[in-house]
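Here's a slice of the assembly, chains where they normally sit.
Each chain carries a letter (A and B) given by its place in the written order, and its residues are counted from 1.
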Amino acid sequence: MFGLIPKNLDFFEFFDRAANNILKGARVLGELVEDGDIEEKAKLITEIEHDGDRITHDTVRMLNQTFVTPIDREDIHGLITALDDVIDFIDAFVIRVHLYKIKEFPAAARELAHILLKSAEETVRAISCLEKMDSTIHHICIELNSLENEADRISRAAIAKLFEEEKDPLTVIKWKELYETLELASDKFEDVANILEGIILKHA
Amino acid sequence: MFGLIPKNLDFFEFFDRAANNILKGARVLGELVEDGDIEEKAKLITEIEHDGDRITHDTVRMLNQTFVTPIDREDIHGLITALDDVIDFIDAFVIRVHLYKIKEFPAAARELAHILLKSAEETVRAISCLEKMDSTIHHICIELNSLENEADRISRAAIAKLFEEEKDPLTVIKWKELYETLELASDKFEDVANILEGIILKHA
């Protein structure tokens, strides 16, 4: 359960791993909603989610064993948790796709998956600027916020349409939850952005 | 993005602004559920929610730049976040009213809005006692707790009635969520009360 932490890993490398793990997950999610082959892609995302758990676990473990940290302890904990939440919600979406035997994805689901992919790319970029406390992060955070607003807009419009056009209540229940789960993943990217901004500000 | 913080503002003034912003929102909510004119009131609440975001952002920013704080850092953060959550849930209610094209409000929704208004008034009062660490806060917190219990009771009774009397499942889904969202706003007032009690206790 408690494997050895590779000696040469620091917190910034953990964040980098977590962000790249999300990017990997967001790419597979994009393939799942575009090309189908749901069964295989879903299995892959569950593995990626497990990898995320391990990265989070190792980071928290290192935090508990480190006396002096390069950035505030609460920010390290907050950041790795928010990164973990993103991949958790992507996995939660895929679990529900399986549960509800979804075979096809409407345009809104594909658009939301695309926004998550873009958010993942921006997050990898932001994290890579963190160690140098590069102020570019501010601009990336603004972009992450605007991607979250876009996800919000798409998800709300899709749910409104569902209530207006869909006759089967069970389909409404399923898709309402599916859209909301993708939207929550997007919210978590915004949390990541807010924590990054806070860190940069303290070190300004 | 990071405007100048007015120099003469301290944390207590930020809390006061946040509480009065909620009161403003709760008043507009009361008008929305009573008099209709939903479109215009909803727009107003969204603006008030944005103002709340700005107050929270500025408070967190000042917290990050302040070395010695008048009350514990985690309490400042917890309090401003809980205040922000109240107005977020009021806004979430209004967003769903729009999404689900709600045109009329049952008695239970009006009663819940009324409880939120009373809670907002009590919160403004409690916050105004905070700087002097006035023990009146205890009594206000008891009142906030009892308002939350009342909201709980109303919301549960309304949902039970919905499942018994409403034939259309989509209407059940919509109103269940609407009642729960108002109830969550009320929960957040209780969080505010708990944090205030903790602060008073530490300074007793």
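The rule is simple: contacts are C-beta pairs under 8 Å (C-beta built on N, C-alpha and C of every residue); 3 or more make two chains touch, one makes a residue touch a chain.
As the structure is a computational prediction, the values presented were derived from the model and not from experiment.
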{"item": "Number of identical chains in the entire complex, 2 depicted", "value": "3"}
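Criterion: only the chains that are shown with their structure count from here on.
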{"item": "Residues on subunit B engaged by subunit A in the complex (per definition of touch)", "value": "1-2, 60-61, 64-65, 95, 99-101, 169-170, 173-174"}
{"item": "Of all residues in subunit A, those that touch subunit B in their complex", "value": "138, 142, 156, 159-160, 163-164, 169, 172-173, 176, 198, 201-202"}
